[in-house]
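What follows is one structure encoded as structure tokens, with my remarks underneath.
The complex appears here minus one protein chain, its other protein chains still in place.
Letters A and B mark the chains in the order given here, with residues in each chain numbered from 1 onward.
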Amino acid sequence: MANHTIAHNVYVPFLEKKGILSWILTTDHKRIGIMYLISISFFFLVAGVFALLMRYELLTPASDFVQPHTYNVLFTLHGSIMVFFFIVPGLAASFGNFLIPLMIGAPDVAFPKLNLGSYWIYLLGAAIVLIALAKPADTGWTFYTPYSATTDTDVVLITLGVFVLGFSSILTGLNFIVTIHKMRAPGMTWHRLPLFIWASYATAILQLLATPVVGITLLLLITERTLGVGFFDPAKGGDPVLFQNFFWFYSHPAVYIMIIPAMGVISEIIPVFARKPIFGYKAIAYSSLGIAFISFLVWAHHMFTSGISDIAATIFSFLTFLVAIPTAIKVFNWTATLYKGSIHLHSAMLYALAFIFLFTIGGLTGLFLGALAADIHLHDTYFVVAHMHYVMIGGTVMGFFGALHFWYPKWFGRMFNETVAKIAWLFIFIGFNVTFFPQFFLGVQGMPRRYATYPPQFESLMSLSTYGSWILGFGIFIMTLNLIAGLINGEKAPQNPYGSLSLEWQVPSPPPLENFEEIPHVTDWSYGYGKKK
Amino acid sequence: MTWIPEVASNLASKVDGVLLLITLMSLVFFILITVVLVYFAIKYRRKSEDEETPYITGSEPLEIIWTVIPSILLIVLFVYGYVVFKDMRTPPKDAVEISVQGKQWLWTFDYYNGKKTINELYVQYNRPVRLVMEAQDVLHSFFVPAFRVKQDLVPGRYTQLWFTPTKIGTFDIFCAEYCGTGHSAMLGKVIVLSPEAYEIWEKGVKVDEGVGVASLPPAELGAKIYKEKGCNACHSLDGSKIVGPSFKGIFGHPVELQDGSTVDVDENYIRQSILEPQAQVVKGFAPVMPSFKGILSDEDVTALVAYIKTLK
Partner (left out) sequence: MGDASTEHSHGHHMDPAVEYSSSKLGMWLFLGTEILLFGGLFAAYAIFRAKYPEMFFEQHVELNKKMGAVNTCILIFSSLTMAMGVSAIQRGKQKVTAILILITILCGLGFGVVKYFEYSAKFHHHIYPDTSIFFSLYFLMTGLHMLHVFIGLTILSVLFVLTLKGKFTAKYSTPVEVGGLYWHLVDLIWIYLFPLLYLIG
């Protein structure tokens, strides 16, 4: 392996080398990105199957498919795998790895070996969680004490897995921050950075600041169960609500770890397919940082009914409304970018438009939960479930699918079937709305979340939601097949099929081993579409 | 199907006001964005490959407009939500106090006059009620959709909520905070009685007024008690293990106890298990069942025994 020398002016695609070692020992950010992509997609599909099983149980009010305990395990696994193994590392680790060096004109990330180490740590965390499936936890992904400290299912292993995973997240974030600071090509000033880079930067800061806190929180939960520590146990003078404070101090910023990269993706896709400069570049860039900052100050809005003081609730409600502002600014700017554009409805663009539409619903329904009086009624009902999925699927997953379709030719050097991609999009879009829109009404009517069985008055909407999940599942199935088929027999992709100005499209598809033959000199931002006056 | 649940408390209509205002504002923004999005997507569809587009990079006036206007609206929402919240958190001084315990997976209510009920909360029409609540094991959350009230119950501290019922009838109580296997079976009812009916209930000798339909045959009465007193949260009828042993086919058979001895499940064992649940716990189950002494009358226990006998 070592005596293989690279002749510098010959194009060697990074996918050229074969063999398992060329993957698991690679320090190439593009290959590490692929390994993350495969891993997170695997977990996405697994957790998706758990979701389908849950919805199947909820087709009827009685528990006639699985026992309540099994149902509780299903939503715990669905939630924790989706959150910790798919959506938190998700876009940031897969597309972040692939794109950051390419977009800023660097041969790799700042610490390539550390990057590989982060991936191994991710795998180690995943392996621990897989072992934990032997006696799966039934706590919900939030691991609230005292239940998580007393249930006789295996909470220690799954939280340990998440704890280990946290280090992968921290090290990846650290790597990206240093890369963005130190590795930009000459002329790539901060205000010329693609917005995906700004988004990745904001995400990395969140990963660095928030993850250690959840790490210590989960560690405390583990010591609670193993050493008999009593920080969360009222019988020992502890406080069960303290756990919630600690947990949400991480997990609310984590929501933005999940969504900000997707916002970055949308900011890349829309200008290319509208052939327009992004509208309000600075507003979008700085609103990412604004969101990142405020997101640390809103955690207790998950706890308005938990017994926190009224003053705390009031302050947190106010701060929660603040975080809506930078989010709204982004939506307005994306929409304005379309104005007088030359819009091509490529499948990636369809996902981007779906993102704006669905994320707007997700964002607006967040207002209901930020308003104190309304949240009291809606908290822990299906309204929250629907809101969260409009943000997480309607937002992050649409961004993820959009990114998959957008950068697919660049990453793999092949094209997928565009017609099938559009059909799959339609199924996903319809299926998603049929699944989750009824849940807003269920929530307003008082249907609590995490119910294995439910009163008969909710049956019609619950069944509708289950039917929707089948359409959604079918759409994702088609999309997956289509993308896999493209890898096998898709046409060869040109270097720049959409006429993008961003750096990653100025190298061959797939990119060569060290990205650029020569480090480029950047003279303009990457959104200079359209005719200057 | 109705859009929102019944309005059955003084707070419900206030909360609905907040919901309505946010809905209206959200609809305005949602329709605005969707219409513009769809209009642009159609109007500016690419017709030829060499179309020219203008180089527009932003507009400061627009940025200011769409920052300031939403900010003002958001502050309005915040204030409105806060004002109603303050009402919801401030019980009137003359409110009747009832203490509530949440336990996996049933609700118990203790009244000022020494009465005690399980899973059924009796309140009087148009008279404010303050619930002082505590959890005995893990977190629970007391939620009555028709009243728009919800409050977590936390072990080791008291939390409270209040409401004034404004409608006579029976309304659902849900546990809204996940509390384990029987979470979705931790259901109860609020029974709002007219002042006259409440007076009768208050003075009634029998503590289990809600169930006491004495004219039923014992086994049927037992079936009713099984559902309404929360036995079903822990004891299944189909042989599956929830928290306690299933009732299916249990009568007349020996069971192994924690100390290794065995005992025949007869009338006396069932009676003892209901009134002194910790005395003889079946092996493999945790001693978590609360005593129903003072909650179930002798007739009720007899009815339950009769019911369990029928479960072959």
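The rule is simple: a residue touches a chain if its C-beta (ideal position, glycine included) is under 8 Å from a C-beta of that chain, and two chains touch if they have at least 3 such contacts.
Everything quoted here is computed from the prediction, not taken from an experiment.
Although it is not drawn, the missing chain touches A when the whole complex is taken into account. Interface note: of A:G105, A:G238 or A:G530, the residue touching the hidden chain in the full complex is A:G238. Of the listed positions A:I40, A:A149 or A:M183, the one in contact with the omitted chain in the full complex is A:M183. Interface note: of A:S41, A:Q67, A:T223 or A:T480, the residue touching the hidden chain in the full complex is A:T223. The omitted chain makes contact with just one of the residues A:L209, A:A493 or A:V507: A:L209.
Residues of subunit A that touch the chain left out of the display are 1-2, 4, 21, 25-28, 107-108, 110-114, 116, 170, 174-175, 177-178, 181-183, 208-209, 211-213, 215-217, 220, 223, 227-231, 236-239, 242, 246, 513-514.
Here is the rule we use: only the chains that are shown with their structure count from here on.
Chain centres here are Cα averages; for subunit A and subunit B they lie 33 Å apart.
Those residues of subunit B that touch subunit A in the complex are listed here as 1-5, 14-15, 18-19, 22, 25-26, 29-30, 33-34, 36-37, 40-41, 44-47, 51-59, 62-63, 66-67, 70-71, 74-75, 77-78, 80-86, 88-89, 137-139, 141, 143, 145-146, 148-152, 154-157, 159, 172, 174-185, 187, 240, 242. Every residue of subunit A that touches subunit B in the complex is listed here, in rising order: 67-69, 72, 138-140, 144, 146-147, 150-151, 234-235, 239-241, 274-283, 305-307, 310, 313-314, 317-318, 321-322, 324-325, 328-329, 331-333, 335-336, 338-345, 353, 356-357, 360-361, 364-365, 367-368, 370-377, 379-381, 441, 444-446, 448-455, 460-461, 527-533.
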